[in-house]
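A single protein chain has been removed from this complex, and every other one stays in its place.
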Amino acid sequence: MLEKALRGTKTYWAWIFFLLALFGVGFLFYMKQLSYGLGITGMSRDVSWGFYVAQFTYLVGVAASAVMLVMPYYLHNYKKFGRIVILGEFLAVSAVSMCVLFIFVDLGQPFRVMNVVLHPTPNSVMFWDMIVLMGYFTLNIIIGWTTLGAERKGVKPAAWVKPLIYLSIPWAVSIHTVTAFLYSGLPGRHMWLTAIMAPRFLASAFASGPAILILLAFLVRKISRFDPGTEAIQTLAKIVTYAMITNIFFFVLEFFTAFYSRIPGHMHSLQYLFAGLDGHGKLVPFMWTFVVVAAIGIFLLIIPRFRQNENLLGIAALAIFISTWIDKGMGLVVGGFIPNPFEEVTEYFPTGPELMITLGVYACGLLVLTILYKVAIGVKEEVGA
Amino acid sequence: MYDAGKIIIGLIVFLGFATFPIWHDGGKAVSAPEPEITAYAKKIGHCVEPEKWMRANHMQLLDHWRDAAVREDKRVYVSSTGEEYDISLQNTCLRCHSNKEKFCDRCHQFAGVHELYCWDCHLESKEMKKWAATDESF
Partner (left out) sequence: MGCNRREFLKIAGLSTLLGAGGNAAFELLRPGALEASEFVEGKRSLEAGRWSMVIDMRKCLGERNCTKCMDACHETHNVPDFGNRKDEVKWIWKEPFENTFPDQENEFQTEELEGKPFVVLCNHCEHPPCVRVCPTQATFKRKKDGLVMMDYHRCIGCRFCMAACPYGSRSFNWRIPRTAHNLQQHRNPEYPTRTKGVVEKCTFCDERLAVGLGPKCVEACDEKALIFGDLDDPKSVVREIIRNNYSIRRKPELGTNPSVFYLI
């Protein structure tokens, strides 16, 4: 099936080479980071995780969201998702590959990464995160590839795939739960030390992932003869609506607990993010953008007339994508480190090289996504034709 | 076979590249460099374990030394001959082998083992030079 990715229009190849070029630039900056050290980034002793780990966290959510297609289709026999489920699975594969790369570029000693396997440490959440992510990657590529192969041949997928599909449903929940545990189990980081971290992660994941998928579905429909189906897209939109409202609801709960109890430690990080603390407020404009854009997104989604208008739905999906990204891909990780254990504020902002390396990783993930989608769409067109 | 010409040419080019080291260096034997033993080491007369064994196993020994000292606080090595040594790369190994370039690097270069990061942290060049200088006087 891979041969489908080797034949394409000029635009296709231009896109591929554009991504390769971006990846190359990112790689050059990574070489610089390797020789100079992570000091090339904006991270410091006080904010010791930054953009890389935040992107990782966000993308684990995108990956987990494939379950929002798999569950209705395979568990509840919701046929309308039959055409689009493969797009969700391949999006998950691409997202996990980016997760792995983001962790890799964040390591101070990347060549020692196998130490995690050589000295397995079950009491470390990171050890389990590695296991669930690798497992999820494997599950999705196997499930996606075999079901697509069967579809091409016009037969039912092999019987052994079914248990794997069912396994992938709790597994998807596990990847984002374990990722939330990376944060929510740490003493002394008040903003992260919350039992609803995992539910928050899942809610934001089930909003952001399907929102991205809606945008991708529009794109696929525009550039190929394959139509994921209007009804499937509308169902996705409803999933995004519920999930995003839940996500915001959870966020409001955090605010209530912090600001009604008025325990300083619980308020500090949120104050830093939304109002600034001790005269520092680099992230304030971003966090208010998150609030406004999320509100616009929810407003457009909640009113059926707007949701059913595909132009407005596109805007809404984009709004959800952007707002969840700001929340999780910036505020959550950085905010947790501010103030530091001495209640001092050290701010963080990504540097140029850091952004270029991030872009390189995204280019790599998009490359994986492009190739997998090219194959999937190619098969769909072939079968449909 | 489609495009037979292109494929065969491609195969030949590939084989050429793959076998490059063989026909480039064919027949010529490059002798392995001998590590140089300092005068000080000669005076001591023996390593922590028999020389032949050390040649083959020094890397594992160093790993064991490292883990024993750092992780278990066992900082004395009792050798197979019953002699005791302080476990220290810097103060035991390099005391004798103060000529890192001619003792360590030379063989490692030859064997293509470049990725050692020992010296990122260990070994003070200044101190080493002092040792090396005093060793000259033996």
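Here the chain labels run A and B in written order, and each chain numbers its own residues starting at 1.
Throughout what follows, a residue touches a chain if its C-beta (ideal position, glycine included) is under 8 Å from a C-beta of that chain, and two chains touch if they have at least 3 such contacts.
Predicted, not measured: the structure shown is a model, and the values here were computed from it.
Put simply, the hidden chain is in touch with A, B once you look at the whole complex. Residue-wise, the contact with the chain that is not shown comes from B:Val76, picked out of B:Ile9, B:Val76 or B:Val113.
Within the full complex, the residue among A:Gly24, A:Gly37, A:Pro170 or A:Gly352 touching the omitted chain is A:Gly37.
Seen from chain A, the chain kept out of the figure touches residues 36-39, 41, 43-46, 48-49, 103, 106-110, 112-113, 115-116, 118-119, 121, 123-127, 130, 182-183, 185-189, 264-265, 336-337, 340-344, 346.
Residues of chain B in touch with the missing chain: 49, 53, 56-57, 59-61, 63-64, 66-68, 70-82, 84, 86-87, 90-91, 117, 120-122, 124, 126-127.
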